[in-house]
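Here it is, the structure, as structure tokens.
Note that one protein chain of the assembly has been removed; the remaining protein chains are unaltered in position.
Moving on, here comes chain A:
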């Protein structure tokens, strides 16, 4: 077995938390159950990984099998990576039958014809997700296994989720291979990024609870109203206002959990409007400014702003449109005519 493969397997095993190693090796299926029984999972990870490498040596593991273990690790810990969403466009409306074998063949062929040194690994999961791992090399160097790109493609949809490595120069090639393999004719990057892959899927597949304009006869129970207000001696003067805010929040955000995003970024290219007497950058050139909201769970925190009394309800549509528009990166430019407010570019 190649030294580089051994080292790669060793490092991959080291990444896994000790309690999960056995389960992950079982999922991998490269080592037999008998071999797994010989491993002592109660020693320090360094020793466990050495023993695993030993067993892989016995089975003559090559980079292909090691890459599968890497995919399994990244599938389990997918939220450690930052994912971007890409949308593919078909030229016609024909619904072609998706052939996975054909897809893999075309994808490999396209990449390998452009770049000889690549490692391409596929793994399919039950939810129709195809995970692709690509390790990139150059015509003169072997692929760098430590900085691969991951692609998640749901074949029934035009969406691809990509977690790129540092080597951004390979993106055009990757995109090209994807459209060729999947019979689309164009691909574009959406302005939507997050660590939570499932939340990105929820947003583009519209799986989160959307607001439906329904009329409810029963009064809405405010889930976020603190229980201490049950004390009968406390009189809430603004009860109707609180209820209005709850109702608005339900309409805008829906009643279910929100998809998990960490950022919303607004790049302003608007003119700075100051008092003409102050003569500060007045209409001379666009005032470039970047506003970035970050939170462990951005949409939930936006949802709780109005009930907490920190912001007026309804919130600015620039914030509430995030899941509907499926984007969290915005460019705001001047709108020339009727509304002096900002214009969100498509």
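Simple rule for what comes next: a contact is a pair of C-beta atoms (placed from the backbone, for glycine too) under 8 Å apart; a residue touches a chain by one contact, two chains touch by 3 or more; residues count from 1.
Quick note on the criterion: contacts and distances are computed from a predicted model.
Only one chain is not pictured, and the protein name UniProt records for it, out of "Translation initiation factor eIF2B subunit alpha", "Proteasome subunit beta", "Very-long-chain enoyl-CoA reductase" or "Centromere protein M", is "Centromere protein M".
In the complete assembly, the contact with the undisplayed chain comes from A:241, out of A:2, A:62 or A:241.
Of the residues in chain A, those that touch the hidden partner chain are 234-238, 240-242, 309-311.
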